[in-house]
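With one protein chain withheld, the remaining protein chains of the complex are depicted in position.
Up next, chain A:
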């Protein structure tokens, strides 16, 4: 392990790494490896080696695998190196940070050693030098070093104050001033405590200054919990200090992303600490103040970030849906355990007479013959309701329970009678039904744990688990395997009657009923608020929530894809039928077509705002067509073109000059055809809509290069066919197809000449 300058640093680090791995694998090697490494990482070594060494020391002194005894010997042997790393190394934050962390782990161990071995002044001098060195570089050091200094100070405070014995007994957390005898030659408890108080003040300074350096604030807050809990002399100071700290001070500064992170972090960390304290010690004398502080923080945070409202709403919804679980349980418990001093029952429930009974008799509890004969159905229903409501309101719970139990027991008796009668029929030796719960499979041995992550972890869990196990158990043998087939009660095999055959008419009727039910929810579903529309891009899920948009996605997919791959098989049959009287769409696609038809109607009902739905739908159709084509099946029906044309025709009827949505529609649907664009020509007959048609085409020319030629062709045809559209069309054409108009003019002129010539010839 000796360092030789001949070995390159990379190689040395690799060797050190291997040594570390050995120690991790077997803790017995720790002592030897740490001591062997010490000369390699001394003050004269290279920076890489020192960094590695400091981090290895920090890891070794903190490792939970070593016992306190092993750690003592290890710690005492590294003090010298640690001291030199801290003193020699002014310039590397990583070395300092790790060395101070190592010192923080070493401090309580050395402290304990000195308590029991007061002769060992050398160790005490070393650790004292390390301590004063760390406390000296604390101020003005880079942030990571200061972090470690905070933690070091916390360990010193922990060791030098009196414990209440509530801490865990590991990692040296239990080493405290209480262990120091009053007459210790090296350690004076009063001086120790005074030093601890001073250090604590220094630690808390960052809170008192209301610092906005979240890193230091968080680091401080996150190591205070154990002090408050286990070092009573510090807790008042710390709690007061935290309660006066305002983590939201940054709210007044500009809300940069970083500031938001800082503020959220400090607020949440402060709140977590306070909640942790409250939870561990609900009877804390500061409980009320802490509660108030936490609530105030949460309110301020909600105001600043304006996000709590949303969360609350969700919680309320959940409560409305599932009910208040806790309350239900309480109520159940109350009714299950009636008061100990139940009053004497004034109601006497007479036993039923033997023999068959009417249902009315079972529920009749009085033996007054007059009342028994009274027919309650004579009373009007509203009157009955009033009487029942009032009676239930004033009725003693115990009386009601008693009466209900009476009726229940009567029912039990009747049931038992029926069963005995049945049993008499049943052949001897009929199997007893296996117990519903097999106790052997039941226990799973889950002990309760006190973590409040799952607030309603209780006995219900066990039932859950039992059911789980039962699900897994081999199926219970069916009863009829045991039962004698000749028994009067034996059941023969039961087969469902075959479903009635469906002919095409019925199928199409049912399809349209089904389709109309698909559209049912649309009217009641809410559209998402305009503010909440978050753009998720490709991460968007088709239907995540139950709102109108999601449902429409479902509907369009039902329309386009639900019978994908089934249609083409039907197609030839239809072809064959074509000569017949009725040509009917194939059976499999009736549902689709019905849904499409309804979707079409739905869009046209209010087509301007629903143009998005139309685009979405056509995109789905197009996609589906592409898939169909890829399957390569002959004669497979393609739907995109048909429905795009129908939709466009539908809009055309209603279109006005202001309907820019047309432009958008044409721009967004996945494929344009000559025929589709040809429909625009009808708009050109009307001077009002002429501009709109031409703008839409121009937009396509400019923004959709793949269909540019198509669109220009259409403009050309418009130029030819519509006289009044010529000026505008010519303008576009001269820009995008220079020379075309002139060419056409010449062509027309030539035709005119030819025509004229003909005319002249005829005239002549």
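Just so it is clear, contacts are C-beta pairs under 8 Å (C-beta built on N, C-alpha and C of every residue); 3 or more make two chains touch, one makes a residue touch a chain; residues count from 1.
We take it that contacts and distances are computed from a predicted model.
Enquirer: Leaving aside the chains on screen, match the unshown one to its UniProt name from "RNA polymerase II subunit A C-terminal domain phosphatase SSU72", "V-type proton ATPase subunit", "AP complex subunit sigma" or "Trafficking protein particle complex subunit".
Expert: Spelling it out: the chain absent from the display is recorded in UniProt as "RNA polymerase II subunit A C-terminal domain phosphatase SSU72".
Enquirer: Considering the complete complex, identify which of A:78, A:219 or A:718 is in touch with the unshown chain.
Expert: Hidden-chain contact among the options goes to A:219.
Enquirer: Looking beyond the chains shown, say which of A:28, A:143, A:379 or A:419 touches the absent one.
Expert: A:143
Enquirer: Out of A:105, A:126 or A:176, point to the residue that touches the absent chain in the complete complex.
Expert: Of these options, the touching residue for the absent chain is A:105.
Enquirer: May I ask which residue of A:42, A:171, A:205 or A:716 touches the chain that does not appear here?
Expert: Result: among the candidates, A:171 touches the missing chain.
Enquirer: Among A:15, A:63, A:117 or A:682, which residue is in touch with the absent chain?
Expert: A:63
Enquirer: Looking at the full complex, which residue from A:184, A:268 or A:548 touches the chain that isn't shown here?
Expert: Reading the full complex, the residue touching the unseen chain is A:268.
Enquirer: At which residues does chain A meet the chain that is not included here?
Expert: Against the left-out chain, chain A lists 20-21, 24-25, 47, 58-59, 62-65, 90-94, 101, 104-105, 142-144, 147-148, 151-152, 154-155, 167-168, 170-173, 214-215, 218-219, 222-223, 225-226, 230, 256-262, 264-265, 268-269, 272-273, 275-276, 279-280, 307, 446, 449, 451, 453-454, 457, 461, 464-465, 467-468, 471-472, 534-539, 541.
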